[in-house]
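As structure tokens, the structure follows; a few thoughts come after it.
Omission of a single protein chain aside, the complex is shown with its protein chains in their original locations.
For chain A:
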Amino acid sequence: MESSIFAADRRKRKRAYTIMLIIGGLVILSFIISMNTGHIRLSPLDVFKTLFGMGVDNQPLILFEFRLPRIVISILIGSGLAVSGAILQGISRNALADPGILGINAGAGLMVMLFVSFYPVTSNAPIFLLPIMALFGAGFAALLIFMLSYKKNEGISPTRLVLSGIGVAAGISAAMIVLTLRLDPEKYQFVATWMAGSIWGTNWKFVVALLPWIVILLPLVFYKARVLNVLNLGEQTSIGLGTPIKKEQIWLLAAAVGLAGSSVSVSGGIGFVGLIAPHLARRLVGPRHELMLPTSALLGSLLVIAGDTIGRTILQPSEIPVGIVVAVIGAPYFLYLLARSRA
């Protein structure tokens, strides 16, 4: 009996690893496709040659200075947002939690907007400050939302959490509208594109600013996967199993805010990645976080790269920000989940 459980477990793990490999392959595939497509087409062979320093004319410039940083950033923010969403869904036990819906992105956005309106975009503004400012905003919004949805005897109820998030997001976007209308038209176009969620940080500086957050936080969260598993069982059970839940909740929440805030600071308001990726991952590899978290990170990257590539090519010459593409894919999926949910 016992051995068959272990065998089933092994089979499940094996299957999960296969799925992760497949998604990883798809990420690499879209990586290559994304490098080929754009205003100037590069054939796969050109890309390959250029990567190994044999590019001609402006090929190295296009590849290394424009496309590659953008794709690397897509991968980073995709995984950051997806894991952030997975954590939020885990600790709130709410299948519809997402940093965008909960207003964390909006909080980060407000701070970024303030920052941008004080420093001109073109100057050498201290770019490393950007993720930190965004983190402040995201953290402030998250704190506000959790304080609003916390009641002394009942703890945090999932529905109150979502409703407070929607309310806070509405309030913050009202504040942002007041600010945007006072910008001059040039800055306005920039901020509008940013708010719609576009990977505007198309140079390596942004990669460097974002990379440490993702590289440090992701493994830490993966390491905490088992805590999330226990929290998923419900508050009473987790206390019974000896988990210091308050501490763990706060810790994980901080990680989620860090991931979402730093990603949003570069990418703008991309919603729904944090919602869709964990759901798909759960459907593919099951609810265990040690498998589910890496899978959703991969799926998030895939989603953002694909969205960005589609946005760049579908309506040439204008670029549709990836946030819009993802919202157009993600909102119907969210509605589908909502329609299937039970009372």
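Everything below uses one rule, namely that a contact is a pair of C-beta atoms (placed from the backbone, for glycine too) under 8 Å apart; a residue touches a chain by one contact, two chains touch by 3 or more; residues count from 1.
Everything below uses one rule, namely that contacts and distances are computed from a predicted model.
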**Request:** Consult the UniProt record of the chain that does not appear here and report its protein name from "NADH-quinone oxidoreductase subunit L", "YhdY protein", "Ferrichrome ABC transporter permease" or "Acyl-coenzyme A thioesterase PaaI, contains HGG motif".
**Result:** "Ferrichrome ABC transporter permease"
**Prompt:** For the full complex, which residue in A:Ile177, A:Val208, A:Leu233 or A:Ile250 touches the chain that was left out?
**Reply:** A:Ile177
**Residues in chain A touching the chain absent from view** = 96, 100-101, 148-149, 151, 159-160, 162-164, 166-168, 170-171, 173-175, 177-178, 180-182, 185, 188-189, 192-193, 196, 271-272, 315, 318, 320-321, 323-324, 327-328, 331-332, 334-335, 338-343
